[in-house]
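Omission of a single protein chain aside, the complex is shown with its protein chains in their original locations.
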Amino acid sequence: MKRYSFLELAKNAFSAHQNWGRQWRAPEPKAEYDVVIVGAGGHGLATAYYLAKEHGIRNIAVLEKGWLGGGNTGRNTTIVRSNYLWEESAALYNHAIGLWQNLSQELNYNVMYSARGVMMLAHTVHDVQVAQRHIHANRLAGVQNEWLTPEQAKEYCPPLNISKNIRYPVMGAALQRVGGTARHDGVAWGYARGADDLGVDIIQNCAVTGIRRSADGAVEGVETAKGFIKAKKVGVVAAGHTSVVMDMAGVRLPLESFPLQALVSEPVKPAFPCVVMSNTIHAYISQSDKGELVIGAGTDQFVSYAQAGGIHITNHTIDAICELFPHFRRMRMLRNWGGIVDTTPDRSPILSKTPVQGLYVNCGWGTGGFKATPGSGHVFAHTIAKDEPHPINAPFTIERFRTGRLIDEAAAAAVAH
Amino acid sequence: MLLIYCPYCDVERAETEFHCGGEAHIARPSDPSQTSEEEWVEFLYMRSNTKGVAAERWRHIHGCGRFFNAVRDTVSDKFLKFYKAGETMPDLEKISKEAGK
Partner (left out) sequence: MSQPFRTEKGGRIDRNEQLTFTFDGEQMQGHKGDTLASALLANGVHLVGRSFKYHRPRGIISSGSEEPNALVGIYRNGDQTPNLRATQVELYQGLEAISQNRFPSLGFDIGAINDLMSPLFPAGFYYKTFMWPKSFWDRVYEPVIRAAAGLGKPPKKPDHDFYGNLYAHCDVLVAGSGPSGLAAALAAAETGAKVILCDEQAEFGGSLLSENSASVDGKEPADWVAVTLARLGAMDNVTLLPRTTAFGYFAHNYVALAERITDHIANPDPKLPRERLWQVRAKEVVIAAGAIERPLVFPENDRPGILLADAGRTYLNRYGVKVGHKVLVATASDSAWQAAFDMADHGVEVAAIVDLRETPPKNLMAIAEARGIRVEAGCVVTGTLGRKRVKAALLGRLMTSGQVASGGQVECDALLMSGGWTPTVSLYSQSRGKVVWDGDKGAFVPGKSVQHERSTGASKGLYGLQATLEDGYAAGENAAKAATGKSAKIAYSTATGGEASNGGTLGALPHDRNASRVKAFVDYQNDVTAKDVKLAVREGMHSIEHIKRYTTTGMATDQGRLSNMNALKIASGALDRPLTDVGLTTFRQPFTPTTFGLFAGVSRGDFFDPVRKTPSHDWVVENGGVFEDVGQWKRTWYFPKNGEDMHAAVARECKIARESVGLFDASTLGKIEVVGPDAAEFLERMYTNPWKKLATGRCRYGLLLNDAGFITDDGVIGRLAEGRFHVTTTTGGAPSVFARMEDYLQTEWPDLDVWITSTTEQYAVAAVQGPKAREVIAPFIEGIDLSAENLPHMSVREGTFCGVPCRLFRISFTGELGFEINVSRRHGKMMWETLAKEIEKHSGTAYGTETMHVLRAEKGYIIVGQDTDGTVTPQDAGMTWAIGKKKLDFVGKRGLERPDLKADGRPQFVGLLTTDPKVKLEEGAQVTVAENPATGTSAEGHVTSSYYSPALDRTIALAMVKNGQALEGKTLYVPMPEGSIPVEVTGTVFYDKEGARINV
């Protein structure tokens, strides 16, 4: 692999960039692999990369029904943070943060991880209590998170409206300075290039149509658009389509796939320095390096694979954005799109072995999987290679729904009283 | 913003009048104490999450308040059938075929 650097860029400028090699190959599938990963999103590619790099397994294929990075990886609002409440979650996401901080250098691909800070707003007394609980729990767990008064929040994010006269005034915010954004495509491509360099075959336009199991129930391989591919182990990392793929192996999961929308404005000069999220009034926003305001909307209420949601969801999101940032009212929406998010009952992912020998699943990231990409791939690779979970993902089983040992991030922020 | 038919009110109304209740025909076991762990987790959490034609529950919250069921293609979001709660689950394969799926 030719290393990327400014020098290399300058050198290539003299040859009119005619000599850049492929970032990844377009191989035909071999008859057999040690590991087949289903789904070439960020998580799947990262899994393959770490399998090859850290576990010495080089005979790997990543199968993708479309184009790599084309699912939720290329459709999310690129937020990175780790200030989750439960120690299990915080450990998982913080593991990812650790990897994010070095990822551009590790992959020799600029993923543009930008620790510009993620600020989560509190609008009610209950919000404040929940935020404080997170901050205290995070401090003990060694996860960065701090409380800001409304004035401090405004100082950190000048466009924020902290007037007392809005419907839900800002009562403060939890700030994770190490949180921020990263370039989603860069992450997928960086891992793809890195994995490819280690010998991983990334096979695009190759939908998996079946999972073949032997008489004793273990995985034998996958049926695909390009024929049967034998595999000792199969890791399914298919996001919104996980239920569909796992159904091929007869494994039922506690998942529902909902449409999730996001949108960007037209690009403007720097207007927004950080990431702001508000769970109470349902909005999250940042500004991309290109200048677009990147805004996340909510999910529709019904299962759908259409990658499109209703306009009332968008309306509601922009209501909230304009309430918090009233001068963005004259900005204009450039593009709106949808993804399919696979959601578990406790809003935490499943990163686990399955009842089927040799079959592993990484799913259920709901609306927040991007931030975990490196960590998820890293521990999932461990799980596949060792046939046992890494300590960090050990709690994220399918089994927890049976035993009741949930990791319920949503419940912890539940509103009642 | 889907357009939904309420079989009780006999009207088509915008989605914002309705609440989706998820997958239909998941009955709560009549005697939960007799269910195994597997049966209970199946009832509580396991969902088909069908890509294609599936039956789901809706409630006309800002109308008659009644629950009813609908068959919808989760790829196109087209509704293929509406029916009242308590009616038996229609033959989804047949509906699929009729819809040219």
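Residue numbering begins at 1 within each chain, and the chains themselves are lettered A and B in the order written.
To be clear about the criterion, a contact is a pair of C-beta atoms (placed from the backbone, for glycine too) under 8 Å apart; a residue touches a chain by one contact, two chains touch by 3 or more.
Bear in mind that the values here come from a model prediction, so they are computed numbers and not experimental data.
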Whole complex considered, the hidden chain contacts A, B
Among A:I229, A:M331, A:V356 or A:V379, contact with the omitted chain is made only by A:M331
Chain not shown: contacting residue from A:S265, A:S278, A:T299 or A:T343 | A:S265
Absent-chain interface residues of chain B come out as 1-3, 14, 19, 21, 27-29, 31-33, 35, 37, 40, 43-44, 57, 59, 61, 65-67, 76-78, 85-86
For the chain that got dropped from the picture, name the residues of chain A it touches.
-> 4-6, 8-10, 12-14, 16-18, 20-26, 66-70, 74, 87, 101-102, 104-105, 108-110, 112-116, 123-126, 129-137, 139-142, 165-168, 180, 183, 185-186, 189-190, 204, 265-271, 281, 287, 289-291, 306, 308, 310-311, 314-315, 318-323, 326-337, 345, 400, 402-406, 408, 410-417
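In the analysis below, only the chains that are shown with their structure count from here on.
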Compute the distance, rounded to whole Å, between the mean C-alpha positions of chain A and chain B.
-> 30
Which bits of chain A are touching chain B when the two form their complex?
-> 241, 243-244, 247, 252-257, 301-306, 308, 310-312, 342, 345, 401-402
Residue ranges of chain B touching chain A (in the complex, touch as defined) | 1-2, 15-16, 19-20, 22-23, 37-38, 40-42, 44-51, 54, 56, 72, 74-77
